[in-house]
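Only one protein chain is missing; all other protein chains are in place.
Naming follows writing order (A, B and C), and every chain is counted from residue 1.
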Amino acid sequence: MALDVAWAVRWVRLTAGLVTEHRAYLTELDRQIGDNDHGENLYRGYTAVVARLDALEGPPAQVGDVLKLVATTLMSTVGGAAGPLYGTAYLRAAKVTGLDELDAGAVVAMLEAGLEGIVARGKAVPGEKTMVDAWSPAVAAAQAACVEGVDPVVVLEAAATAAEEGAVATDPMVATKGRASYLGERSAGHRDPGAASSALLVRAAHTAAVDGA
Amino acid sequence: MALDVAWAVRWVRLTAGLVTEHRAYLTELDRQIGDNDHGENLYRGYTAVVARLDALEGPPAQVGDVLKLVATTLMSTVGGAAGPLYGTAYLRAAKVTGLDELDAGAVVAMLEAGLEGIVARGKAVPGEKTMVDAWSPAVAAAQAACVEGVDPVVVLEAAATAAEEGAVATDPMVATKGRASYLGERSAGHRDPGAASSALLVRAAHTAAVDGA
Amino acid sequence: MKKLINDPATVVDESVEGFGWAHADLVTVHRDPLYVVRADAPVEGKVGLVSGGGSGHEPLHAGFVGPGMLDAAVPGAMFTSPTPDSIAPATLAASSGRGVLHIVKNYTGDVLNFETAAELADAEGVEVRTVIVNDDVAVQDSLYTAGRRGVAGTVAVEKIAGAAADRGDDLASVASIAERVNANVRSMGVALSACIVPHAGNPSFDLTDDEIEIGIGIHGEPGRRRIPMASADEITEMLTTPVLDDLGLGGGEQVLLFVNGMGGTPLSELYVVYRKARHLVEARGAMVARSLVGNYVTSLEMQGASVTVLRLDAELMALWDAPVHTAALRW
Partner (left out) sequence: MKKLINDPATVVDESVEGFGWAHADLVTVHRDPLYVVRADAPVEGKVGLVSGGGSGHEPLHAGFVGPGMLDAAVPGAMFTSPTPDSIAPATLAASSGRGVLHIVKNYTGDVLNFETAAELADAEGVEVRTVIVNDDVAVQDSLYTAGRRGVAGTVAVEKIAGAAADRGDDLASVASIAERVNANVRSMGVALSACIVPHAGNPSFDLTDDEIEIGIGIHGEPGRRRIPMASADEITEMLTTPVLDDLGLGGGEQVLLFVNGMGGTPLSELYVVYRKARHLVEARGAMVARSLVGNYVTSLEMQGASVTVLRLDAELMALWDAPVHTAALRW
């Protein structure tokens, strides 16, 4: 199956649901090595996103329109580091998804664009204990899964699993970007909150695709 | 026996010892219904008294000289309510003890003068849950015990016991003077710190007399 | 207990010493006996203003020494009134011959010690008048208590009396202005947590996680009653309504609204309280003409706040607005 605008809306709503469900968990991760607000920041942002989706007159035309709405909403409501980073990720992803439907290749392009956006803003490379450590393996896994004629669900499944593993893999890392870097060695032994929320986000994309199948 | 200047010095040093010993207890009483400092205030004061006694070139001439030294030292080091109240008590007591020795009658006069001093400054009457509730029964008991030819030790024993009972009797009282009065009914069920310290002070007078016998 | 101190026995001395160095342009610190006096004291031709009380309420009182406010402040031990042997020399140091006003918060200890000090100063030929500040409406039935306490309203008394002295009023006039402020100011406070006096090392009272004390004083004394935790607006109403009632504030009147922090409450929360208190004042048809929000009369690190309302007339307002230059209040 291909992923259409309804999928995009499902994806975003599912992400909002997961963020709400894991709000306290994400904040607690941020309490350990940050400033105790990551879940709260995303909850505020995705609540606004859902409100704007609900307020739309008609449904958006294309996947990219949905992602652009998410981008601008997160940028103007999340704040902190995650706001501009996720905002830019969605903005770049929106640019390459001005399409009626996404096939497997378009899904890969979308994820690549999201990662590029995060790196362009935050300048982090893999291993610095940031959301990049979820996104980067997700993109690599998506690229590897993207063979001729493959169902985009398969690509998203690979990406989601890789993002989850990437988030777990941040546990032993010593942060060198973001707020956790101030802790130096003390940042090891904790999961990066942004990597954890990124894993939720990619998993939601997959679940939304499965739900629509 | 009669009570001389050596007794007075013993009395004051014993009081200082009891205050030091009960410093935390008196402060805790004051924490319950006051501002958590009564033991500390008296400890500061009597430490200074002992230091001044130690620094004296020769011994004071008369009982009154000792009490005057205590009075001025407490006034200048204790502060709070207890400083002026005890200071005035000792000052008035000093005035009627410009004597080489105190017989039973002089002991009664000394206690009366002390109580007068406290009342003159603090305007409290018995039953208001203040140090007056220790001093007032002490004076009454001393007066009652003061029969022709009685040993002043007997008078002090009666006074000390009455002061202790008086302090215990403040437990159910509702304070209407001092800081505890702000608590209204909530002041009941706690011992007045000033009454408790007054009981120590009168008991020390008795012990000092027994020690010298 | 964790505190940024070296020793409970020396904390007041060290703190006042640091204060003196930090504000050497404004004040001189006299050691032994300890008092803080204007660097240019005595100021010729001006009635002297002296206040003092237990330490632990900073910036009160030393933070209010300077042009337009106090001439001298006498810090006692933590939460303990200073003794006459420091108050009297401070009084002499503040005296330029036109007399000295003692501004005393109404606590037995402060009243008694200042009383003796006034006698001592009088014996040295300095005329002393005393105003007793008693703005705390939490203390009801003053027949059955030591009377209302002096709390945050003290700042208004010191500021306005200071301005009156500055414009050259004589001692009787400065005292009567101070009395007028006291007659028109009311306060009430709440504690969300107790403070810890350094020498004691334990909280001054015990509060569970869902209780607060309404009607607290500023010495870590427990309050008038203990109630379950409530919202800022509800608490502010519990503080402000008795203040306004007791003041008998009517429509059309102008007030100074002062929200004072007890030390451990963030400034952001004080503005939340101010917001509601202002609603309540305005709901009576009165007008908030002047405002003050901050930690001015504290109880060490206690969490909590008090609401103070001062009824203003044109003269009091002008005196409030008059220039002041102290460590803690300046305009």
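Just so we're on the same page, a contact is a pair of C-beta atoms (placed from the backbone, for glycine too) under 8 Å apart; a residue touches a chain by one contact, two chains touch by 3 or more.
Everything numeric here is computed off the predicted structure, so don't read it as measured data.
*Asks:* Which of the displayed chains are touched by the chain that has been omitted?
*Replies:* Over the full assembly, the chain not pictured touches A, C.
*Asks:* Just one of A:64, A:83 or A:137 touches the chain that is missing; which is it?
*Replies:* A:83
*Asks:* So which of A:2, A:50, A:150 or A:183 would be touching the chain we can't see?
*Replies:* Counting the whole complex, the residue in contact with the absent chain is A:183.
*Asks:* Name every residue on chain C in touch with the hidden partner chain.
*Replies:* Those residues of chain C that touch the unshown chain are 1-7, 11-12, 14-19, 21-23, 55-56, 58-59, 63, 192-193, 209-210, 212, 229, 231-233, 235-236, 263-275, 278, 288, 291, 293, 295, 298, 300-301, 303-305, 330-331.
*Asks:* List the residues of chain A that touch the chain left out of this view.
*Replies:* 27, 31, 33-37, 40-41, 44, 75-85, 121-122, 174, 176-179, 181-184, 186
One rule holds for everything that comes next: only the chains that are shown with their structure count from here on.
*Asks:* How many Å are there between the centre of chain B and the centre of chain C, using C-alpha atoms for each centre?
*Replies:* Inter-chain centre distance comes to 32 Å.
*Asks:* Where the CA atoms of chain A average out and where those of chain B average out, how many Å apart are those spots?
*Replies:* Their C-alpha centroids are separated by 75 Å.
*Asks:* Could you tell me the distance, in whole angstrom, between the mean C-alpha positions of chain A and chain C?
*Replies:* Computed from C-alpha means, the inter-chain centre distance equals 54 Å.
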